[in-house]
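A single protein chain has been omitted; all remaining protein chains appear in their positions.
After this line comes chain A, so read on.
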Amino acid sequence: MLSGIVFWVLAVIAVATGVAVFRVDSMARATYALAASFIAVGLTLLLFDLQFLGVITVLMMVMEMAVMAIYMIMFMGMNPALMPMSMVHGKRPALVVSIGTFVVLAGGALLVDWPTRRGAPAADLVTSLGEAVMESKMLVMMTVSPVLFATIVAALVLALPRSRYDRMGADLRGRDLDRGAGR
């Protein structure tokens, strides 16, 4: 009963804030509406007793949105982050794609002949989940993550018009212009 109420409240919050992402006219509001939507989804996961996944979703998404807000304000040319603007682009294709996706997913959820549960859930869900997700793919993950990280750093260096290479020269040995006179 109580978990039913909590589920519906969280579901309504998740959908309403998700809609708000496209209805508000400011980047900050859109960003944090999306964060609120993710928080509601993360808390919904707690209802499935997926404590780690639920809490980590909240953690990752809030952090991500905070970083996203900086990037948008830093890198958007006409700076729509600082002035009201519509959050919707390509309305018709977006509508077609989203309605199509919803119909496929919802139809699938209702029509698929779901298998019945085999076996019992593991005693330590977090451990078995970690093994299921990572065990055979650990090597791949360990290779991919430095590449991903290097890509992010390289993209940042290219995108920043005035970075440390500009301040200190190509070999980074010059005087740091940001530190002012006397340094």
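Brief remarks on what is shown
Note that in this section a residue touches a chain if its C-beta (ideal position, glycine included) is under 8 Å from a C-beta of that chain, and two chains touch if they have at least 3 such contacts; residues count from 1.
Methods note: contacts and distances are computed from a predicted model.
Missing chain, UniProt name from the options "Peptide/nickel transport system substrate-binding protein", "Cytochrome C", "NADH-quinone oxidoreductase subunit H" or "Membrane protein": "NADH-quinone oxidoreductase subunit H". Of the candidate positions A:Ala16, A:Ala69 or A:Met87, contact with the hidden chain is made by A:Ala69.
When the omitted chain is restored, the residue from A:Trp8, A:Phe52, A:Phe102 or A:Phe149 that touches it is A:Phe52. Only one residue in the set A:Ala28, A:Met72 or A:Met85 touches the chain that does not appear here, and it is A:Ala28. Against the chain not displayed here, chain A makes contact via residues 26, 28-29, 32, 35, 51-52, 55-56, 58-59, 62-63, 65-67, 69-70, 126, 178.
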